[in-house]
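Omission of a single protein chain aside, the complex is shown with its protein chains in their original locations.
For chain A:
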Amino acid sequence: MRHPSATSGRPGPHRSAIRPGPGAVARGVLLRLLLVLVAATGMAFLAPGIASAEGEQVLGTLQTSRSGPIEGVEVTVTQAGGQEIDSVETDEEGRWSVDLPGPGDYTVTIDADDLPEGVELAGADNRTVTVDEGRRQAVIIGLEDGSRGGGGGTVRAVQLLVDGIRFGLLIAMAAVGLSLIFGTTGLTNFAHGELVTIGAVVAWYVNVSGGVPLIAATLIAMVAGAAVGALNELALWRPLRRRGTGLIAALVVSIGLSLLLRYLIQIVYGGRSSPYQVATGRAVDYGLFTLTNRALVSIVVSLVVLVLVAVMLQRTKIGKAMRAVADNRDLAASSGIDVNRVILVVWMMGGALAALGGVLLGLSDQVQWDMGFRLLLLMFAGVTLGGLGTAYGALVGSLIVGVFVQMSTLVIPNDVKYVGGLLLLIVILVIRPQGILGSRVRIG
């Protein structure tokens, strides 16, 4: 270790509590579910395309959810032959980057002794990457903040339950639109996940490239989401309904749209994952569980929005019209409801809610080009569980799926937790295919 004095930025000492010892019992409630990965985010400020114009580089960020960004960790980059290129320390944002002489294989090693107390390596302290020509290669070194399996089962279960509720509310918000679109038009929209991604990515560009605070960026993203939803309906689905395109043909069209949008997003945004520019707060202790402020905000925002949606569906004229169209389209039309207008509003609302869900997902898991598609499968699980086509069913079902997925990490590893959610979906189809709130007639 060449810079023993350089570790001045060590985050606070309270983290020692997770180590077994007398303090561990009292502070056991600090346990956290997250095995936190270090993500590579150095290119946040560069527009895509410009990035490739410069020389080769490796870069990354060291942070965990509990400690926040980690400053002053020595990062050494060596060439395949063992020759050292450079050695740098992470800055106060936890970022580091090293310019390379050219493309090739490089090994990035971090000095484990520089890590703050409580933060440990999840695996090896080095990683070898292949850097292509002109490429700024992100390097991820897994860190663990000591929280996994560190304490009593019930405490961890409570923590997972809380996180599951956060995740479930997020799925619910994105899924309400999916379910209402199915209810009003019969379309199984496989491109709904891309509405989520578009929301997250628009907010990312406005927030990180545009320097706008995240709250304003989220509102802009929601407007963009509503606009994309309206465009979906006006430019594609309404003309298709008029042509009399069958539902299965429409379903395959939505898959085409999903592929098209997803890979366009990848071309524009790139394959990386990046966080938003917000203060990385530490977790706050609430007795039985801990919660970062951003997770708390996520829960509150989703709850408020979902209650608003429920009130709208229950009380307002357009809300009643939506439920009427979803229940029986012909009857609704014959009682004077403008079905096409209702469907347009459903699309706009669905787009805005999906965009908001995307921002919240980006807040907890960073922004990625296929984040929406991965969420889509859980949204399907949620709406199927709740009952395809019903708005409240989507709420209940998504909440259950979210909690189930997070709680399942008690018994199965973290990286296969989505598989648990998908298994749940298949089990539901066996036991009660119409879902909790659905009616028999829908399943045919």
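As a convention for this text, a contact is a pair of C-beta atoms (placed from the backbone, for glycine too) under 8 Å apart; a residue touches a chain by one contact, two chains touch by 3 or more; residues count from 1.
To be clear about the criterion, contacts and distances are computed from a predicted model.
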Report summary line: Omitted chain per UniProt, picking from "Methylated-DNA--protein-cysteine methyltransferase", "Amino acid/amide ABC transporter membrane protein 2, HAAT family", "NADH-quinone oxidoreductase subunit I" or "ATP-binding cassette domain-containing protein", is "Amino acid/amide ABC transporter membrane protein 2, HAAT family"
Query raised in the report: Of A:L240, A:V278 or A:I436, which sits in contact with the chain we cannot see?
Result: A:L240
Query - Options A:A124, A:A216, A:L260 or A:V284, residue touching the unrepresented chain - result: A:L260
Report task. Name, in rising order, the residues on chain A that touch the hidden chain in the full complex. Result -> 49-50, 52-53, 132, 135, 186, 188, 190, 240, 243, 245-249, 251-253, 255-264, 266-267, 374, 377, 380-381, 384, 412-413, 415-416, 418-419, 422-423, 425-426, 429-430, 433, 442-444
